[in-house]
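Coming up: subunit A.
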Amino acid sequence: MDKLLEVKDLVVEFPTRRGVLRALDGVSFDIAPGEILGVVGESGAGKSLTGAAIIGLLEPPGRIAGGEIRLQGQRIDNLPPAQMRRFRGRRIGAIFQDPLTSLNPLYTIGRQLTETIRTHLDVSADEARQRAIELLRDTGIPAAEERIDHYPHQFSGGMRQRVVIALALAAEPQLVVADEPTTALDVSIQAQIITLLKRICRQRGAAVMLVTHDMGVIAETCDRVAVMYAGRVAEIGPVHEVIHRPAHPYTAGLMRCIPDMEVERERLHQIDGAMPRLGEIPRGCAFHPRCEQAMLRCHDQRPDLMPAGATRAACWLHEAAAAPDATTAAEITR
Partner candidate 1 sequence: MSTPVMDTAAPAAAPSTAPLVVVEDVARTFDVSAPWLNRVLERKPRQLLHAVDGVSFEIARGQTLALVGESGCGKSTVARLLVGLYAPTRGRFWFDGQDAHAAYRSAQGRQLRRRIQMIFQDPYASLNPRWRVEDIVAEPLREHGLLRDPAALRERVGQLLRSVGLSPHDMVKYPHQFSGGQRQRISIARALATQPAFLVCDEPTSALDVSVQAQVLNIMKDLQRQQGLTYLFISHNLAVVRHVSDHVGVMYLGRLVELADKRTLFAQPRHPYTRMLLEAIPKLHATGQARTPVQGEVPNPLNPPSGCAFHPRCPHANARCQAERPALQTIGGVRVACHAVEEGRLR
Partner candidate 2 sequence: KTFKWASAGEIPSWDIHSQNNALSNGIHAAVYESLVYYNSKTFKVEPLLAQSWREISPTQIRFTLRKGVKFHDGAPLTADDVVFSLQRAMAKTSNFAIYTQGIDKVVKVDDLTVDVLLKGPNPVLLNQLTELRIMNKAWAEKNKSLEPKDMKASDENFAHRNANGTGPFRLKQWVPDQRMVLERNPNYWGSPNTNVTEIVYTPIKSDATRMAALLSGEVDFVLDPTPQDLPRLRNNPNLKVIDGVENRTIFLGMDQFRDELPGSNVKGKNPLKDLRVRKALYQAIDIDTIHRVTMRGLSQPTGALVAPQVAGWSESVHKRYPFDIEAARKLLADAGYKDGFEVDFACPNNRYINDEQICQAVTAMWAKIGVKAKLRTLPLTTYFPMIQRYEASIYMLGWGVPTFDALYSLQSLVHTPGPGGDGNYNVGRYSNPKIDAVIDRAKTETDPYIRPRLLTEALQLHNDEVVHIPLHNQIIPWAMKKNIELVHRADNRLDWRVVQVN
């Protein structure tokens, strides 16, 4: 299968006074055309940074220090700014968390839409406006002809997020990076927006990288999911597999933390401790201090993604398949 987006060994660093911080440390994954990839993980795991690196909008002093990003085989991580700009919007769209602050309050949404359209497509002003109205209609904004001349503050939160989606899709990109598109919204609206995003991307054949905290959303929306921990991908694989047969201890723990509607437990499972801060990430597997199955080698050898059943996980436990004689530290200590 052709890959639309390929991220390989992506490293993002922040030079600071306490030395260089590695916020992303060898992130690799890919997205097929039309596919929806969910990205989950704790706050600070590096989800947003991955998205920002892909659309080339890392905030200085953040910089890509290694690895590569390819869109349809073409490297885009080292493009000159002017060229990268033409990719953004046209081939990679983006949606951010807060719909209120994503729109410039001083311009009508119509202006922001037509501006985007005309930046990328060679159309007349009238055509652009027509397209904008259609887009709004597609995203389910009633009376689009009228609302197009309204200002962002005249819309409710859910509507604004629809406008943002319309803007992201205005130039028909092949990939949409959606960074927590529903976190700022109401519980009842969330479902609407996710459904809309899913429908409209399917319709246009756009692939989506959906960053979220909400496992439920991932479960019902995505084809595959990547679980991130401390700047690395801990596990990646088909949604169903990851949720029901997590291969990485972290993923497993995470799944059990989620209060479940179906099963009732007196106490939730909890992963003790907290994700290490940047700059204090331990050697070896970043998760080992919290891992109940940590082995000796986890303390100083960092696992890469390796096949683990139907998914791929970065955990030495699964090297067993490759090197069956390895004993777990847990076994030794027990």
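Quick notes on this structure:
Just so we're on the same page, a residue touches a chain if its C-beta (ideal position, glycine included) is under 8 Å from a C-beta of that chain, and two chains touch if they have at least 3 such contacts; residues count from 1.
On the choice of candidates, all candidates are chains of the complex that A comes from, given by their letters.
All values derive from a computational prediction rather than experimental measurement.
When the candidates 1 or 2 are screened for touch with subunit A in this complex, the one that qualifies is 1. Within the complex formed with candidate 1, the subunit A residues making contact are 42-43, 156, 158-159, 186-192, 194-195, 213-217, 219-221, 239-240, 243-244, 253-254, 257-262, 264-272, 274-275.
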